[in-house]
Structure formats: C-alpha cells, structure tokens
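Below is one structure, written out as structure tokens; the observations come after it.
Only one protein chain is missing; all other protein chains are in place.
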Amino acid sequence: MAASGCFGYGVEYADAVDLASIGAVVSKGLFMKERSGHPPQRIVETPSGMLNAIGLQGIGVHRYIKEKLPELRRLGATNVINICGSTLDEYVELARVLSDAEGVHALEINISCPNIKEGGITFGCSLHGTFDVVSAIKKVTHLPVIPKLTPNVTDVASIAKSAEDAGADAVSLVNTFLAMAIDVETRRPKLSNIVGGLSGPAIRPIAVRMVYECRRAVKIPLIGMGGIATATDALEFMIAGATAVQVGTANFVDPFIWSKLLDGMRDYMQRHGIARVTELVGSVDTSTREKQWISS
Amino acid sequence: MAASGCFGYGVEYADAVDLASIGAVVSKGLFMKERSGHPPQRIVETPSGMLNAIGLQGIGVHRYIKEKLPELRRLGATNVINICGSTLDEYVELARVLSDAEGVHALEINISCPNIKEGGITFGCSLHGTFDVVSAIKKVTHLPVIPKLTPNVTDVASIAKSAEDAGADAVSLVNTFLAMAIDVETRRPKLSNIVGGLSGPAIRPIAVRMVYECRRAVKIPLIGMGGIATATDALEFMIAGATAVQVGTANFVDPFIWSKLLDGMRDYMQRHGIARVTELVGSVDTSTREKQWISS
Amino acid sequence: MPVDVEARVIRNTRLSPDYNVIELAAPEIADATAPGQFVMVKPGRGGDPLLRRPFSVFEVLREDGRVTGLTLLSKRIGVTTTLLFDAVEGDTVSCLGPLGKPFELVDPPAQAWMVAGGVGLAPFATLGEALVARGTKTTLFYGARSGKELFYLDWFASRGIELKLATEDGTNGDRGRITVPLERELQRAGSEKTVPDVMVYACGPEPMLEAVAHVAEKYGRPSQVSVERVMGCGMGGCYSCVIPVKDAGGGQQYVRSCIGGPVFKGADLVWD
Partner (left out) sequence: MPVDVEARVIRNTRLSPDYNVIELAAPEIADATAPGQFVMVKPGRGGDPLLRRPFSVFEVLREDGRVTGLTLLSKRIGVTTTLLFDAVEGDTVSCLGPLGKPFELVDPPAQAWMVAGGVGLAPFATLGEALVARGTKTTLFYGARSGKELFYLDWFASRGIELKLATEDGTNGDRGRITVPLERELQRAGSEKTVPDVMVYACGPEPMLEAVAHVAEKYGRPSQVSVERVMGCGMGGCYSCVIPVKDAGGGQQYVRSCIGGPVFKGADLVWD
C-alpha cells in the first residue's frame, strides 16, 4: 500500500505504476477545506531519513471527490482516504461526506500528524481522545475505520487498545516522529515550520517494535509502516505482526519499488514454503535460539 | 563528554585518548551489585544507527570505586557516574556511597534504560516517578544530580520540568529509543533481549527537537546527545539549547573523534566570531528568513 | 513516462574546483528529454544519501546520429554533488527521468535570449541547440562570480549562439550582475518592438530569476524561468517543491515545481 502523503493523490503516479496492483492507495491527508500548507523549505534529508513539514497542503474533500476519485476509480485503485480534522465535528463530517462517495474503500483517520497544531495529534496522544474520534466516526459510516497512530507517545499499545475498544476495524502505525534540524551556519531551523516529521529507514527499528507491542495488545489487523524500502523490510513488519504494510519515503527514492517488493516477498515465501502471507503475520519466534555449525 | 555505556569505564581508552581533555567521562551504568548483563547477541546495526541490549553488565559500585576510580583520578578525568537502581532505595544508596568516594564529580541518574525491566525507566516515564527519584537523591548528596531522560515519552519537556522542580542541577537527554530488529530468515529477533535501544545518527533529529523543547521548559542546563558524530552535530545540539554534549555511538566508529570535535567547534567559533560557547547555547533563530542572492 | 536507469559513468571532467561535467550512459532518458527537463539522480549505493537530487540534462550525447547518453553540469555544494564530483569511470549513478515541463520554443522572426547565472547554464545547451535548429536567432547572457567560472563559451559560440557575459569581479564581460547587459540590450531593442519578438529564458538563483522576470516585463518582453526548489521525489508525490503562483482569483497558490514546472512564465510567479 502507498502511504499517505507520499504518493500525492495517486494519479500523479498513474503512468509509472499500475495503481490496481499495489494493494491500496492512501490519499494525502484531507480536510474539509482546501489548505495551502506551510511555506518552503518543507523537507530536509537526515541520516537514513527525512523530515517533512508539508502542512497538509490539499484540495479539500469536495474537490477530491469531484476531481481525483473518478480518475482513481477508472484506474482500478483501492482508495483509502486519509482524513484529518481540526475538531471532532470535522472528522465526523469528513467521514459522512466520504461514505456517500463512490469508490471509497476505507477511511484512515489521521490523528497523528505532527506538523500542524490542529493536526489531530491532540487526539492521537491521549487514550480517550483516540476513543472519542473513532467511536464518533464509526457511528456515521459503514466504511472500515482505520485510525493512524502517532509514535510520539509513551505507550502506543494502550492507544491501539482504546482504538480497538472504540470499534476500529484496524490501526495503521506509525506516522512520523516529531523532529528538527538546524542549519548551524545560519542558526535557523532548516524547515520553515521549525519542526517536522521524521520518516524513512532511520525509524524502522522503532516502528517494528511498536507493531510488535500492538500485536500483543489488540486483535484487529495492524497496517505497519516506517522505513520500509525492501521486501525484507516489509517481511520484518509482517513477522512482527502487521497484516499489511505501507511504503512512503522509499517511494520517493524509487517510484518503481512496488513490483520489486512483490517479487521479493513472493520469492521469500517460495524459499520458505509459505503458502499464505497470513502464516507470516506475527510469527516472530521469541524463544531462545539453538546453535548450529554454520560452515563459514 | 563521553556518553555512558559507550566508553567502558574510561580506562579502556586511556592510551587512545587524553581523558583529561574530553570534558568528562560518564561511567557505564552502575548498580549496587555486579551484573552479568544479557547474553549475546547484544548489538545489531540498523540504518545510520545501532540497537543495543547490553543489559548493564557491570562490576557494581564497590568494585568500581576500588578498581576504576583511582586510575581515573590519576588520569585527571572528570568523572560523572551513571547510576541505575531497581528500587528507589537502591538509587539513594548508590548516591550515598558515591558521595563519600574520592574523585566523583557528578551523578547522572539513569531513569531511562530501555533494556532491563527494572532499569528505572518506570521512573523515567512518569512525572512523579522522576520527581521522587531526584528529590530523594538530592537529600543524600552534595554532588550535582543530573537525571538522564528517556525519549520514549509523549512529553519530554514536562518530565524535564518535574526534574527541575525536584532540584535537579541539570538534565541529560536523550537515552536510546526502544526498538527491535528481526532476522526474517530465522524469524527470530536479532537481539537476545528481543528489544533494544536505538542510538546513532538516525535519532539525531528527534533528540535535537527534544533538546529544543526542554530548553523552553526549564532553566537548568541541558546535556544533549543522540547521534552526534561531527562538530556540526554537536553545534546543532548547542544551538538548540544544550550547554554540553555527550558522544556515544560515534566513539565506537572513531575513538579519536574527540580532538576532531574540539577542533571543528573551535574553527566554527572563530569563523563566526563567537567568543564563548555559551553565546551559542539555545541561540536558534526561529524568525523567518530573509532572502539573499547567493551567486550559484 | 519517466524511466529509471542504473547509468554507468562514461567520463567525468572537472572544470574547476567546484564544477564538473559527468557523462552518463542513459540513452533512453537522453533520447526522450526536451530542453528544460530534468533527472532525479542518486550516485553510489546504500542509504547515504537517501533521496535523489534534481539535475537539468546538460548535453545529449550522440555518436553518428545515435543518442548514447547525457551529461550533467554539476556544482559541488553538498553530499550528492560531491559524489558526482568525485565519481570515476565505471561507477553507476541511478538516474530517473525525463521529468518536468520543458521550455516552450520560439520560431523566427522571434529571437531567444537565454539568461544563465552560474550553474543555471545547464538547461541552455539543449535549449540553444533546439532553437538554433529552428533557425531562431539565439543569444546567451551568462553571468558568474568571475571569468574562471564561465564555462563552455566556445561550445555555444561554435553553434552560432551570441554571447553576452558579466562577472561580479569584472574579469570577463560587464562587471556586476547579468541583468546589467540584459537591461542594456532590452533597452536597445526598445519596448516599442523595433526589434521582433524576444522570448527571455532564465535559469539561476531565484533572486536573479526575479530580477530577470521584472526587467523583461519592464520592457514588455515575455519570460520563461526555470526555478530550483528542494525536491524530494520529482514526480508530484511529496509536495516539497512548491512555489507560489498567481491563480485565477487574483490570489496565489502553491504549485509543485516538479510537475507544474520547473519552467514557469515569469509573469505567473509570485516573488515572495
């Protein structure tokens, strides 16, 4: 699956990628209204990662439904819409509007954007905040509801649990880590927004740990992400407990990554005689290892 | 300063480095008793970082005072002792014992080790837990007390604040991020301890952000660390708000890093006409930048 | 549609302590590139650096008619440009393209005035060739810090492209910014169009682009400018590369310069 905000609205990649083949396209975060986002500089590279503070520039839900959705349906994409509200009411309103639209397959509830004050992270950082948003949205939609969790918390598993209790159909994790970079020559932050979200391979070990923790805390499916760049990385998340994975930053580096991931995973499953991906999910073996004489 | 656990007890590096020149040597985390630590594998490399789960193998405070401290004093090292307790009483007892020892200059209170159940992280993750440990220790020692904070929390600034309220003389941040790596071929965790602490350049942008947040929340000095590998990195932490910095992982890669850091910082200060390092501390300019015509 | 090529380095020529021209075996891309388009480049392997970087296609290489590859003109300012500067024959550079909106060409009797600042020269080799091929009278206004940083002068001259130079230290051409000779020539050509139409093309640091767009407007000439924004993906995915553009309603909106540009009408941009 293409991670939110890392694939535009999907249509941008239509001639590079067969959108029907990549599981699902998660839209950029949508508000009710259009947003211009933060002024540049909006990204900066860091060791094995990047910071972004895009500020959720977007066309708003109505234009999305009018201008993007028909094209995406034509291309056969599975559309997960990432919604972002400034208030509980806005989340509910977004869910209601999108539930009536043709070709929406699920809602990913972004309660974890670190880059904007009203980015819902206020909801995502507290248990009842998460519970309230999810249960309110569940009331107004028939669509699968998938809250997307922030990693910037002390205990992500308990937040996943409250999402489950509120009726979430699955949870996505992780969003980006709140971070910062300073240009020492000018002594100014490198991002216009001062702080931004860290993504990419750098965060993968933390994200894998969080998936592992959540797998043991909830029964609903987990959608894992954070630094996935190879089939091995994707498999690591699934073995840790993810039923599906999303790829964000790595898609910027290689827009043709999708077929490589699928081939790599297929190859792995053949080598290990694994018939269905589900056999892998959460299959990490934490018993101690016995030793063998590896001829070196 | 040499970060705890990344420099042995200091004596290991005596013939590679002039210990008197590097600001301070922070000891490996010490308990009252000897500890054997976790079985191997104890580390694994990750993108621009490493995981460790050493399990605080150590000789205990008494042997440390008998066997290491005299040598360190002879070498002219400034000794900050990193202490780690399973209980509040153990922290207090450690502080008492070390306060009576010759050549101890400060105590770094490790309430943030992610790798062992009783690693004090239970204290470090809550406000009153932090407050209680620090104030209890302050009662029994004349030494500067420097709690070391974990980054695995929702709001590190509030924890720094409660440390300050409890009388801490400074705070160190950050310790490692709880993380995990899985070998997909064996489907086993790469670390015997299953999870470990992520350190190295990968975490630097998050650590810098946390220093920046704490700088605005407390008045006491901050000791910054997390992925520092060059003079530029060290300067980034100071500009964000750190009065001093520690180097851990990078010392593994280059044991001769210390003189390079000092030279680089000296050179920077000359180029920018900065007389005292203190002028840099927290000097990040968050006003918007004016543009200029950079001849490219 | 863009392609991704693991391009072998055919040759790497250093022009100065900062500038180099690197030849890459990426004929598929070179063949499809229109003047003004760019490639997203990642030298070496491994995650450091992580992201690709945008570079204009400088020359399209041909051997007896066949396209064999392309070159990049690179100025060393950081990680990737240092790797490109140090690259040796046989190394590979992964190269994604062609990307972005190209320049719109003009035909005689209109004239083309290309204005380059420093490494902003890059897109004008292919543009100049294309214009000359259509018989359009083409002039290159080319400015740099000093004469030592003016490159490929013969290359352009030999193709019948007229040169007007400026250097900040006066070591070659006018002393000062490139807008000095540009404004003089615009004045001479006269805003009353005593000279046929002129299209001003510009590439260089943004403050220069702003100055060029303004002076062109002042003398009633249209301009096309190629902007340089930090780009994360080059394909419209990340929204990092936006630039404010005037919209219908008289307001402004952020447009992704990787797909909405990098070439814009000078008159459309909002100079913040």
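A, B and C label the chains in the order they appear, each numbered from 1.
We take it that contacts are C-beta pairs under 8 Å (C-beta built on N, C-alpha and C of every residue); 3 or more make two chains touch, one makes a residue touch a chain.
Predicted model only: the values in this text are computed from it and were never measured.
Considering the intact complex, the chain excluded from display touches A, B, C.
Contact with the undisplayed chain is limited, among B:Cys6, B:Ile111, B:Ala179 or B:Leu222, to B:Cys6. Residue A:Ser48 is the one among A:Ser4, A:Ser27, A:Ser48 or A:Thr243 that touches the chain not shown. Hidden from this view is one chain, which touches chain C at 46-49, 79, 88, 90. Summarising the interface, chain A meets the missing chain with residues 47-48, 291-296.
For chain B, the residues touching the absent chain in the complete assembly are 5-8, 12-13, 15-16, 28, 36-37, 39-45, 47-50, 52, 54, 57, 200-201, 229, 249, 251-256.
One rule holds for everything that comes next: only the chains that are shown with their structure count from here on.
Seen from the C-alpha centroid of chain A, the farthest chain centroid is that of C.
Averaged Cα coordinates give chain A a centre that lies 32 Å from the centre of chain B. Here the CA centre of chain B is 47 Å from the CA centre of chain C. Annotation for chain C: residues touching 2 or more other chains are 47-48, 272. Each of residues 47-49, 200-201 in chain A touches at least two other chains.
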